[in-house]
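In this view, the complex is presented without one of its protein chains, the others remaining in place.
Note that the chains take the letters A and B in the order they are written out, and that residue 1 is the start of every chain.
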Amino acid sequence: MKKRRRFLELAGMSFLALVGKILQPDPVRAFSLSGVGRVHARTLKAKRWAMLIDTLKFNDAEKFAVVIRACHSFHNVPSIAGGQEVKWIWKDTVERVFGEETADYKAKGLQAGDCLLSCNHCDNPACVSVCPVGATFRRPDGIVAMDYHRCIGCRFCMSACPYGARSFNFSDPRLHIAALNPDYPARARGIVEKCGFCSELLDRGEMPLCVKASDGAIVFGDLADPDSGVSRLLSKRTSIRRNEKLGAGPGLYYLI
Amino acid sequence: MYNAKYIVPGLVLFLLVFSAPFLLSGGGTRIVQDLAPPLDKSGCVEDRLFMASSHMRLLSFWRDQALREGKREYVSGSGKVFAISLRGTCFSCHADPANFCDKCHLVNGARPYCGDCHQGFGEGRG
Partner (left out) sequence: MPGKTLRSVFYLWLVFLGVLILVGALAYLRQIDGGLRVTGLSRNLPWGFYIAQFSFLLGLAVAVVMLAPPALSLKSGAGFRKTIMLGEFMSIGAVFAVLLFILADLGQPQRLLNMLLHPSPASPLFWDMTALACCLVFNLSAAWIMLDCERQGATAPVRVKQLVRLSLASVVGCYGLAGCLYAILPGHSFLGTAFAGARFLAAALCSGPALLLLALLLLRRIGSFRPDPEAVRILVKIILWAAVIHLFIYGLEFISVLNGMLPQHSHPLLACIFLTGKNAAAGIVVSLAAALGLLGCLAFLFVVLSRVRNSDASLSFALCCLLCYIWFDSNSGFFYGVDAFGGMNTYAPSLSEICVGLGVYGCGALLVTLFWRAALKGD
């Protein structure tokens, strides 16, 4: 009896030791990587990327549709109806978007109607601090980016986001994409995704797709640069952000 | 030993069954694959030996450089510059994944799931 227990204890401890060994980082091998990564020549740099949505210019449904289509079709975002939908950029009524701050949104100067929403890329993102594996992280230029390779699908970030900006792939997205774009990966099921301010395009010197499709209604630029389009517009026009009381510091401004 | 007449034969049987794949394969033969040649013969990102053994390490490095540091170009040890892109760099030469990637992966029982998200992989998904 005693020997059996000893054996079990030994087996248990050696199993733990094995697990520990497996979790060790790779030892140095004969073939080591000799190259380095380098920033693209035309990379757009900024200290704090921000997006301005001119609510006055989004005055008919087609304008919203064009912008949303531009994003979703390139990024292979599936179109799923119902509660398990996936959306990176979408529209909702002004009442629902700004409703919690003021019951009477008209007092703030907002018109009734629809409003464009996406991830706000906050200064203090709740999603980044709660992610247990670091799959979502904040880049030095202000973009809250996602590493879809690392996401385990725990959905803590979805619960923590106060703006409801994140979507989960409840099913395989490829089943719900009409035309797959070969120039961008689709995601697998079980992964959380959201708008990334088109960081992969910014890194190659191009503007985000929604900005390009909006025909001037969305302005994108460096908030820290006083000469950029966003800084100048912000100094001229009134702007609000969603639920500022939370202290998240969103980077998405609405010009009203 | 308690119950030795059952345990010892059992252990021997277990060892036999466990080592059967190694014994039956005749000590191991090297399988030479007939892989589809790349479209551009000027050279891969790194040398052939490195790529054959460690292409996954390169791809992981690329992933971290592109996603976490925003560096979308790779300068190899020999000074050549490549875009960090599966479709733009890798698949522009290795356009036949069924006869290139899948052949070795299938034989070695490797089942990477890159193709679950990334496009351009064959039936083997990576």
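What we mean here is this: a residue touches a chain if its C-beta (ideal position, glycine included) is under 8 Å from a C-beta of that chain, and two chains touch if they have at least 3 such contacts.
Keep in mind that what you see is a predicted model, and the values were worked out from it rather than measured.
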Legend entry - Displayed chains contacted by the hidden chain, counting the whole assembly: A
Legend entry - Hidden partner chain, touching residue among A:Ala70, A:Ile89, A:Ala126 or A:Leu252: A:Ala126
Inset, instruction - Check the options A:Phe58, A:Trp88 or A:Phe168 and report the residue that touches the missing chain. - result: A:Phe168
Legend entry - Residue touching the undisplayed chain, where the options are A:Ile53, A:Val97, A:Leu110 or A:Leu201: A:Val97
Inset, instruction - Could you list which residues of subunit A touch the chain missing from the display? - result: 23, 82-86, 92, 96-97, 99-100, 103, 126, 128-135, 150-156, 158-164, 167-172, 188-192
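Definition applied: only the chains that are shown with their structure count from here on.
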Legend entry - Approximate Å spacing (C-alpha centroids) for the pair subunit A, subunit B: 31
Inset, instruction - Sort out for me which residues of subunit B touch subunit A in the complex. - result: 45-46, 49-50, 53-54, 57-58, 61-63, 65-77, 81, 84, 87, 113, 116-120
Legend entry - Residues of subunit A that touch subunit B when the two form their complex: 26, 29, 31, 33-40, 43, 137, 139, 141, 145, 147-149, 180, 182-183, 185-188, 199-200, 203-204
